[in-house]
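Heads up, one of the protein chains got dropped from this complex, but the rest are sitting where they should.
Here the chain labels run A, B and C in written order, and each chain numbers its own residues starting at 1.
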Amino acid sequence: MSKTIKTAILGASGYTGADAMRLALRHPHLEIVALTANTHAGKPVGDVFEHLRGLDLPDLVTLDDVDWTAVDLVICALPHGTTQATTKAIRATNPDCVVVDMSADFRLRDVDTYAQWYGIPHGAPELQGEAAYGLSEHNRDGIAGAKIVACPGCFPTAALTALIPPLANGHVQPDDIIIDAKTGMSGAGRGLKQGMLFSEAGEGTSPYGIGHHRHMPEIEQELSKASGQAITVGFTPHLVPMARGELLTCHVRLADNVSIDDVRTGLVERYADEPFVLVLEEGQIPKTQNVRGSNMVHIGVFKDRLAGRAIIIAALDNLVKGSAGQALQNVNIAFGFEETLGLEQIALFP
Amino acid sequence: MSKTIKTAILGASGYTGADAMRLALRHPHLEIVALTANTHAGKPVGDVFEHLRGLDLPDLVTLDDVDWTAVDLVICALPHGTTQATTKAIRATNPDCVVVDMSADFRLRDVDTYAQWYGIPHGAPELQGEAAYGLSEHNRDGIAGAKIVACPGCFPTAALTALIPPLANGHVQPDDIIIDAKTGMSGAGRGLKQGMLFSEAGEGTSPYGIGHHRHMPEIEQELSKASGQAITVGFTPHLVPMARGELLTCHVRLADNVSIDDVRTGLVERYADEPFVLVLEEGQIPKTQNVRGSNMVHIGVFKDRLAGRAIIIAALDNLVKGSAGQALQNVNIAFGFEETLGLEQIALFP
Amino acid sequence: MSKTIKTAILGASGYTGADAMRLALRHPHLEIVALTANTHAGKPVGDVFEHLRGLDLPDLVTLDDVDWTAVDLVICALPHGTTQATTKAIRATNPDCVVVDMSADFRLRDVDTYAQWYGIPHGAPELQGEAAYGLSEHNRDGIAGAKIVACPGCFPTAALTALIPPLANGHVQPDDIIIDAKTGMSGAGRGLKQGMLFSEAGEGTSPYGIGHHRHMPEIEQELSKASGQAITVGFTPHLVPMARGELLTCHVRLADNVSIDDVRTGLVERYADEPFVLVLEEGQIPKTQNVRGSNMVHIGVFKDRLAGRAIIIAALDNLVKGSAGQALQNVNIAFGFEETLGLEQIALFP
Partner (left out) sequence: MSKTIKTAILGASGYTGADAMRLALRHPHLEIVALTANTHAGKPVGDVFEHLRGLDLPDLVTLDDVDWTAVDLVICALPHGTTQATTKAIRATNPDCVVVDMSADFRLRDVDTYAQWYGIPHGAPELQGEAAYGLSEHNRDGIAGAKIVACPGCFPTAALTALIPPLANGHVQPDDIIIDAKTGMSGAGRGLKQGMLFSEAGEGTSPYGIGHHRHMPEIEQELSKASGQAITVGFTPHLVPMARGELLTCHVRLADNVSIDDVRTGLVERYADEPFVLVLEEGQIPKTQNVRGSNMVHIGVFKDRLAGRAIIIAALDNLVKGSAGQALQNVNIAFGFEETLGLEQIALFP
């Protein structure tokens, strides 16, 4: 396989696109040949992301301007609902091109569930079956051969990394899972809303999407698969005043005769060889500031005061392991590169 | 009763003491005659709290310097474990003096529970029985006649305000209550810890006291009282990067045949005449930035995706309704003043 | 004069409007009878400012819906350029109505200077002569009799409070004044811009309007008046990641034979009886967190390392003393009330 992967990044004017550029630029085998942002076409990237000024990047173009036959890899950071048609177009022109998608468009295997939660019919149902779910640590074989990789949502990445092993091990009960999530403001995207203004979001904590956030069916799909039974979860996200970072507090019930140590040991064993998952020792606490800017997930397991219950906590950077970092990790898997390539950055603290 | 209440504030170098000074200074019937801060005795208040420079306040003195016979009211902002002895000394000298305490020293009715959770024996068990629990909206009669008022902790204030009515109404099940709490950094006090430095706490979310926070037995004591049965709760607090504010997300199970609307209506009816509790309409979301600096609690009730479950959310300012504001509200009750006196400040937003 | 002033607040959906509502609601002699916000007409205020939910406020209406004959006072928080016409309309209908304007529309006495800096001709030049410049401490006589009060901009309020006395005293040279300003994000208003999003503005400091900010001619107009000669200033504002607060660092050159102590003493004497200006003692440092939410200005005077130079620093809350608070102070002056009425709030710290 060629050592230089000609890469297009679609949707380069949003945050996940920006982080994909940031990481891809320093990946030794990727060459960025096209960047799209329809409403900013013609501009240098530095005009929409000033921190990328002075770097060697092509100017922004529209989707229509990209010659799909000239790219080996497309990293999609388009809004939900627009990637299905684009992927179809790419596939029609260049069937060998690998599409690594950070939107939700190919995450849900059931197209009816997609239509129900996203409010529009699936635009490429014939391709859905080909899409590999891109939770890197749990689907390497699927990703390795795939031409479409559907990278998980940021919340699902954290939830699944924390909960799949205990469920697969039978350590926690599948019918009583309550996930209380906290996310930084970049998780809400770059769209202009009053509640996202510094003056209004700062110094405040606010729940949103209570009882109906779109990451729920995705979490349930994968947890159900891992546990072999239909799982429904409670999921309540909150915006907290930080730019990056996500912390999930999973309130679960232990299976009979299972201890906190069992749960932790199960996680430790599952992730012992994983470079991007760290299961903390007893008493160590996951914090978003410890993973900021890195591709790491930190996981901790705690005894609840309620008998028979545990609290499993996961922290990650929503724009890295929660999107662009995991996307690049999947690129590495898909193209047979060392999996950590371009992702070695240590968390930026303080 | 005299219209001018001679007031001492003890522990004036901490955050709750500071907010007590801020509010008491503008209360029409309180006259601050003494301020204590043992390690800063002799200094003007403006040296330990620069925002109080230029105001008409007495210099800081030690506890020993206060003439208890010259005060009608003591507002205690001392560290946990030190107020019991002080209260005893006050009572011995001036039995008519009203002590409104913001520490945990008189909150737990059972002295053994106190000893267990705070690690020291209760220093004034003979006075415990006289202490009225100062959850203003739920114990006015007790507070009105009391010489010792034990103001609730910040988390208990939010939890109890949100959960007592549904429990008392039989709307939620008492054996499955999970409280996921988020608090601003001032909740951790003014002590010097690396994790509280701006550079380390900023841009981060971190859980703490998981499974063993001292506000649990207090929440349980009062919920048990309200529901008439022993209640144990799950409680997991998180530090989020804001100075003030507290948001509690209570994951509860509905009683049979009870709807979300029933729960909300029960709360609306309970608090209809309360000036400091606002039960939000369907779809309106409690946010800490909407109550910052005010004595308000905002409560919202939401349908969970999990069948038969509800999410009850409460937001307050931990230093106002969560401590100094409620303390002043209790002063108003204890001295027979209009309950809103000195507490009319509207939230500071943005 | 009537004790109840029927008050309309125009532009109630912006930050200065919000703070005007917050303060006016607690003013003992103001009754809010109308609130306008053209694009939100028909909504309750709580829909555009959630922290005002549950308060006794009229719903929002359009400007056209207000009966000017039914109001004694109009507090204007409209965008620059729209208040002149509105004031004309109010005057035509109700000549006794007092208009206290927080926009820039009547601040510049020279209508050509207005046109040059604001890019549009003055819409009510015949009224400009009647407008009193609302720097409360320096123009009480003018404000007392005025029907139009032009409240100063936030930066001018800080700059003028700090610099008028030294200039009037001949303590600093008028031809070498460099003002380096730092402001919180609310100073940029509630308009939706990417740079104001929490994720982009947080953790960052950025200058703006370098060399051409509209507050310059206003500062120069008033400094020139105070010193009796034409003054030009250097002025460079910076956005810093806080919601409220403004700090001006004025780099000035001392007049011959004038010491730092002379400058400070001059300021102390000038403001000795002013409730809202505190000149700090030697070594005490103005900080925005010490005046947040209050109507105070803190001023400090410091020796520069450069021989013959001084640094005069002023801190205030841009939404209070910098706009709505000073507006209310001017209302008090205009209507003959105690000047501190409704403005006694102590800074909210932490």
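We adopt the following convention: a residue touches a chain if its C-beta (ideal position, glycine included) is under 8 Å from a C-beta of that chain, and two chains touch if they have at least 3 such contacts.
As the structure is a computational prediction, the values presented were derived from the model and not from experiment.
Student: In the full complex, which of B:S186, B:T205, B:T232 or B:Q345 touches the chain missing from this view?
Tutor: B:S186
Student: For the chain left out of this view, which of A:S186, A:N295 or A:S323 touches it?
Tutor: Among A:S186, A:N295 or A:S323, only A:S186 touches the chain that is not shown.
Student: Since one chain has been left out of the picture, which residues of chain C touch it in the full complex?
Tutor: Counting over the whole complex, chain C touches the hidden chain at residues 178, 180, 182, 184, 197, 199-208, 210-212, 216, 232-236, 238, 240-245, 247, 249, 251, 285-290, 292, 302-307, 309, 311, 313, 315, 349-350.
Student: What chain B residues would touch the chain not displayed?
Tutor: Counting over the whole complex, chain B touches the hidden chain at residues 15, 184-186, 190, 192-194, 196-199, 201-203, 241-244.
Student: By the contact definition given up top, give the residues of chain A that touch the hidden chain.
Tutor: 15, 18, 22, 25-26, 49-55, 186, 202-203, 243-244, 278, 280, 284, 287, 289-294, 296, 298, 319, 344-350
Methods note: only the chains that are shown with their structure count from here on.
Student: Note the residues in chain A that touch 2 or more other chains, in rising order.
Tutor: Answer for chain A, listing residues that touch two or more other chains: 184, 197, 199, 201-203, 241-244.
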